[in-house]
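Here the structure comes first, spelled out in structure tokens, and everything after it is commentary.
As you look at this complex, bear in mind that one protein chain is not there, while each of the others sits in place.
Then we have chain A:
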């Protein structure tokens, strides 16, 4: 098992080499975005459930103050990005391709930017893993690479690790947020990595960087001799090398099983941005209230990377960077391969927003009309998960969900390589996402139906039981009555049956007397 992590590098099947366009935004140092007047903080910014809201409109908050609590596993708090007043809490548009509203906390900034921090932890080695994980949860850290999985939950596993992998690959074109962070904050990333190693009780960390980022590699080589536990691996540039499963295959030559996790092979992966956030949270007590966002594309004057507070409206970010909208301008959150077009510019930057791309029409063509599949097979050649994209596409269109599962639809990482090479301009990933959502809906409905069936049957049983109990009660009451009577009789009380007989006899006697009287009357009148 140990032999799999040598200096040798492997490769994964497929992959593409799209134009990188990274030099557009990686030339200048990370700048800080000036404060906005209004921040809109979505309460759910990670994959998992949102925590309960613990502030109310009108409350004064400080920068770094939690706005939601994390009570259950999978919940993460969100924090105020600056000091100010809670203006309102309610539904608003969030960074999601659906454009559907979600709960936002709107904060009017007071401009003072007063900050509250957690108690800095000086010597993290004196603290247990559980304490540090609590700190990482309290700081609201979610995986900053893209999926936004709660970091604490990922660290909170009990299986032994072969190595921790720190992902600095950043393979998607245009995006340079991790690149700039690595160049400028290599030391903090290494310290964060050491903290993560301490938490997962592992001695080895592999830092992977693509060979198109020589400056980032240089800044790490300058500091890495202080950190013997961290090994640097420079991997060849290919999209999507930064995918979790793809990177593990490159570093070890082994494949993460279908529907499995890296931990099944003894690996855990964290993004460089996450390692940086962990270092800040532990050593400085800073919560995750800002991140590096790449603003790029030919329609901004000042492309580059910016420290952006979470909750900053995209419009403010673009206004600062000299955004020139052309007719039918698209604004893409994320990169050109995996990003999505924003419904409008009021949506806020969240923990997983690594890039805002404002392309010109020449730069990134708008979606073309879909043409029929010509079965060229180019998509299958580039699929990094070795799926059959055209097969999946047909099955998705035919809504053959069993077939899709057989073709391992859920191993698709939605990297978009197939759609990129498709000569017929078929939006393949869109079909897969739709099919995945439908499969999930069916599974959810099936689970709900099962619950409903159980509840229906439980109710039927309950009604039947209650009926039996009622009958039983009536029977017992009747028996008790009879018994009480018999006992009373034994003790000399008159038999109620006798009283009845007596009453009948009395009634009969009265009737007879009446009849006699009547007969007498008739006799008298006739006489």
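As a convention for this text, contacts are C-beta pairs under 8 Å (C-beta built on N, C-alpha and C of every residue); 3 or more make two chains touch, one makes a residue touch a chain; residues count from 1.
Operating definition for what follows: contacts and distances are computed from a predicted model.
Q: What name does the UniProt record list for the absent chain among "YeeE/YedE family protein", "tRNA 2-thiouridine synthesizing protein E", "Ion-translocating oxidoreductase complex subunit B" or "Nucleoside ABC transporter membrane protein"?
A: So, among "YeeE/YedE family protein", "tRNA 2-thiouridine synthesizing protein E", "Ion-translocating oxidoreductase complex subunit B" or "Nucleoside ABC transporter membrane protein", the name matching the hidden chain's UniProt entry is "Ion-translocating oxidoreductase complex subunit B".
Q: Looking beyond the chains shown, say which of A:13, A:74, A:99 or A:403 touches the absent one.
A: Here the residue in touch with the unshown chain is A:99.
Q: Given that one chain is not shown, which residue among A:253, A:285, A:343 or A:403 touches it?
A: A:343
Q: With respect to the chain omitted from the figure, which of A:28, A:376, A:451 or A:480 is a touching residue?
A: Residue touching the chain left out of view: A:451.
Q: Of the residues listed, A:441, A:468 or A:501, which one is in contact with the missing chain?
A: Selected residue, touching the omitted chain: A:441.
Q: At which residues does chain A meet the chain that is not included here?
A: Considering the whole complex, chain A reaches the absent chain at 94, 96-100, 102, 325-331, 341-345, 430, 433-434, 437-438, 441, 444-445, 448-453, 455-460, 462.
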